[in-house]
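Only one structure is covered here, and it is reproduced in the block below.
Apart from one protein chain that is not included, each protein chain of the complex appears where it belongs.
Naming follows writing order (A, B and C), and every chain is counted from residue 1.
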Amino acid sequence: MRFNNDYNKGAHPAIIKALADHNDTSFPGYGTDDLCAMAADSIRKYLDGSKEYDIHFLEGGTQANYTVIASALRPYQAVISADTGHISCHETGAVENTGHKIIALNNRDGKISAEDIEKTAKDYADSRIKEHIVMPRMVYISFPTELGSLYSLKELEDIKSVCTKYSMYLFIDGARMGYGLGSSDNDVSLKDISRLADVFYIGGTKCGALFGEAVVIGNDELKPDFRSYIKQNGGMLAKGWLLGLQFQVLFEDGLYFQITKKAVDEAYRIRNAFMEKGIPLKTISPTNQQFALLTKEQAEHLEKEHVFEFEGMEGDMIVARFCTSFATVKEETDALIRTINEL
Amino acid sequence: MRFNNDYNKGAHPAIIKALADHNDTSFPGYGTDDLCAMAADSIRKYLDGSKEYDIHFLEGGTQANYTVIASALRPYQAVISADTGHISCHETGAVENTGHKIIALNNRDGKISAEDIEKTAKDYADSRIKEHIVMPRMVYISFPTELGSLYSLKELEDIKSVCTKYSMYLFIDGARMGYGLGSSDNDVSLKDISRLADVFYIGGTKCGALFGEAVVIGNDELKPDFRSYIKQNGGMLAKGWLLGLQFQVLFEDGLYFQITKKAVDEAYRIRNAFMEKGIPLKTISPTNQQFALLTKEQAEHLEKEHVFEFEGMEGDMIVARFCTSFATVKEETDALIRTINEL
Amino acid sequence: MRFNNDYNKGAHPAIIKALADHNDTSFPGYGTDDLCAMAADSIRKYLDGSKEYDIHFLEGGTQANYTVIASALRPYQAVISADTGHISCHETGAVENTGHKIIALNNRDGKISAEDIEKTAKDYADSRIKEHIVMPRMVYISFPTELGSLYSLKELEDIKSVCTKYSMYLFIDGARMGYGLGSSDNDVSLKDISRLADVFYIGGTKCGALFGEAVVIGNDELKPDFRSYIKQNGGMLAKGWLLGLQFQVLFEDGLYFQITKKAVDEAYRIRNAFMEKGIPLKTISPTNQQFALLTKEQAEHLEKEHVFEFEGMEGDMIVARFCTSFATVKEETDALIRTINEL
Partner (left out) sequence: MRFNNDYNKGAHPAIIKALADHNDTSFPGYGTDDLCAMAADSIRKYLDGSKEYDIHFLEGGTQANYTVIASALRPYQAVISADTGHISCHETGAVENTGHKIIALNNRDGKISAEDIEKTAKDYADSRIKEHIVMPRMVYISFPTELGSLYSLKELEDIKSVCTKYSMYLFIDGARMGYGLGSSDNDVSLKDISRLADVFYIGGTKCGALFGEAVVIGNDELKPDFRSYIKQNGGMLAKGWLLGLQFQVLFEDGLYFQITKKAVDEAYRIRNAFMEKGIPLKTISPTNQQFALLTKEQAEHLEKEHVFEFEGMEGDMIVARFCTSFATVKEETDALIRTINEL
């Protein structure tokens, strides 16, 4: 049974059913169809009402990340990220390939602080040789982070203040957004996210869809001709309604929030099993990714029946990632917990 | 009823069924799964046996085009294309966005000739100021072309000879490959295509799949680290098995060839209806796209019940594109022909 | 003796003298020195008084061209140029290397018309699939053109009107600006150029300097952080005062205009010699470049004592370019004319 990631199975069954139901319908191309419009409206219900939003559906996270960044920045401008940020270490230099430097800040538990961001921004603002250095113009954070952690509302507001003070856009990568919102340790809502971010995306691939991410643009400066950027960067699906359909199923009645919350609950069960067994965790992750520190023997025993991700070593211990997802069923978690109890 | 393009409906029903069947299976990520391997093997059965092929599945045509071109060319190298080539006029400058010039040659019926290509290559080869001009290093052609026409085997072999003579890669965009192979005017096989091209792709989006293109690399120089290019350019689907599954359904038993041939047959019925009615055609297209020249009145009458594509004017006449596809059903064509007969 | 181009000798002697005089002075770096400021002010005296101008000194023409274009355009935007424009055919794809498509229009005598530009702009404005095509956002013209011809004031004003109507920047490449202004057929002044162009440059390399081009930005939208673009694109000379010094020598008292006018007069003498001899000219060029159509025998005879540029064939005739420059001395022209008279 695979706990190695949150994208190893298809989609929520309701999506497969809707796909089959619409297979013979003929649609306008490239996301100009009614399903995309309806899905966008369904999402808008959950957003802060003080702004208007353009919503676009893209095929995947890397694509969403570099398309947003390339659309927002001028050639000499850079984006600030955690050194553990997905754009910084797991996208094959996609952002640099569009011509922009990533200013990587040391992470703490996957996060960067308003203080560190401000220091970087202030260095530029105070510089007397600005033309020799890149201008930090965007801050990229992930919610949840790549290490499963969450920014608190206070932390997000502090970061936003720095962004406002130094004229930087705030971009939130929500590839696992559902698992953040569904965490019992979370105090942030989609309303907060949409109010604070200039642009963000809601992940579908890892949160119930076959594939697809919904990019939400709240800042008017970033809206013009965004479809041109999507097309130029290979993200404009001919049958764009495939994406609209999936997000409509997920957001029409809040299914997205239910299935991701359930996944986090299953992750907590795994976390608790490790804790009760006295096996150390790399961090007390509040979301669907759990990182246990295993001995070689423990890892080998778990491997016999379960698939998980090796994430390197901490001293002599193996860092092992166990992910739940919208598709995780209770019986799978039960089986994993039984094996944990055997360690 | 929509005849405006060949991507207005979902997928062949066998694909939807396979999707539903595999929805609860857990797969390795990013195209490293068995379905992708099986689909690649299924495709290989139809290719020329004298070479080995790397086969990759990408999400769409624009993405396939610029990813292949960016992977093959050095910054000062250019790609030769028809001025009507998709990369030249309908991809928002995606190729230039990767840093490469497109040398656009005048098309004849959507095609470029070996002679014109050689002239361009020779100009560079003979130049005494090479460092001031771009080096033509790749030839891009579409099979069928954007205007529905086909290169003959002789034409392809002539182009290949020029490519060999001047050290240029031959890249064939097969977004509508099935409709070319299924044409009764066609004398080119997939074996020929794979033998002659250094790299090409077989279109899924327009030929039976929900989405996806199979990039086939036969030239060893173009194979190393191609997956890095896919990832960097946003084309690596987390659930890559979705693409493998679709191409396996289409190529396991030759379904791809059957459904596209049927679509071409339906297109011929439309073509004949126009001809019998004495309505001029822009060209005698041998594939699934038919271009009729209509008066304003004729267009308005047809528009009442059918959707087609306006492609500009030729003199006083409207150029109207009617596409069939794998999803076109005989009854739809019957209805269109009835309306044509009323003109 | 070399008539092959206008950059085969050093600089006006006054520049060499000034260089020697300032060699032991210590200057602030990167163009922040007084000489650059003085040179900019000297140039401003000749510009239209209704706008304010930022003036930057870059090392060469290709660099000026792509730096200006990369600073002005967003990734999906394109620049319109004559197919004979320097950016289109003699800069090794430098503009495409920054990610932008050049929309090449057919030239007439090296020029493009307001009508053709408008047609291209209107096609985009009227398009219903804008996200699939590039947006023309800048018009690039050369004054004089690469073929030695000149736009009239009326032609420039018509082009400017189209630019205004369709929100496009007008960029004038003045690599040979002096030879245009010094032509007796010219009715355009630097005041006109600066009033009509959003950005342009005044060539030094071909017009009296060792090297260097003065980029003049009149449109406020194009001014912010232009120095960052210069640095990023390798055009920021550590000893920037070298460029300021040269332009100060050329513009302090109008030396630039005198030496280029004299060169055009010498070119007219060559033109007249060919005409009196009955040797056809490719065009009646009003500037320092003259293009004669020679038989093989004539070319061989001229080659014995003079260097000129082969520019291809027109039918059986060799197109031969003869350039004068600020450094051409009367005796050299006399010698060339004597040889012409022997043909």
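Just so we're on the same page, a contact is a pair of C-beta atoms (placed from the backbone, for glycine too) under 8 Å apart; a residue touches a chain by one contact, two chains touch by 3 or more.
In this text the structure is predicted, and so the values were computed from the model without any measurement.
Engineer: Which of the chains on display does the removed chain touch in the whole complex?
Structural biologist: Touched by the chain not displayed, across the whole complex: A, B, C.
Engineer: For the chain not shown, which residue from C:49, C:234 or C:254 touches it across the whole complex?
Structural biologist: Counting the whole complex, the residue in contact with the absent chain is C:234.
Engineer: Touch as defined at the start, partner being the missing chain; which of A:90, A:119 or A:191 qualifies?
Structural biologist: From the options A:90, A:119 or A:191, the contact with the absent chain belongs to A:90.
Engineer: Among A:78, A:139, A:230 or A:264, exactly one should touch the missing chain; which is it?
Structural biologist: In the complete complex, the chain left out is touched by residue A:78.
Engineer: Going by the touch rule given at the top, which residues of chain C touch the chain that is not shown?
Structural biologist: That gives, for chain C, the contact residues 1-2, 5, 7-11, 13, 16, 19-20, 22-29, 59-63, 66-67, 91-94, 97, 205-206, 210-211, 228, 231-239, 242, 307, 327.
Engineer: Where does chain A touch the missing chain, residue by residue?
Structural biologist: The missing chain touches chain A at positions 75-76, 78, 89-93, 96-102, 129, 131-134.
Engineer: Going by the touch rule given at the top, which residues of chain B touch the chain that is not shown?
Structural biologist: On the chain B side, contact with the omitted chain comes from 30, 70-71, 74-76, 98-99, 130-132, 135, 225, 227-232, 236.
Definition applied: only the chains that are shown with their structure count from here on.
Engineer: In steps of 5 degrees, what rotation angle do you get fitting chain A onto chain C on the CA atoms?
Structural biologist: Superposing chain A on chain C takes a rotation of 180 degrees, nearest 5.
Engineer: Using the average of all C-alpha atoms in each chain as its centre, how far is it in Å between chain B and chain C?
Structural biologist: 42
Engineer: At least two partner chains per residue is the criterion; list those residues in chain A.
Structural biologist: As it turns out, chain A has residues touching two or more other chains at 228, 231-232, 236.
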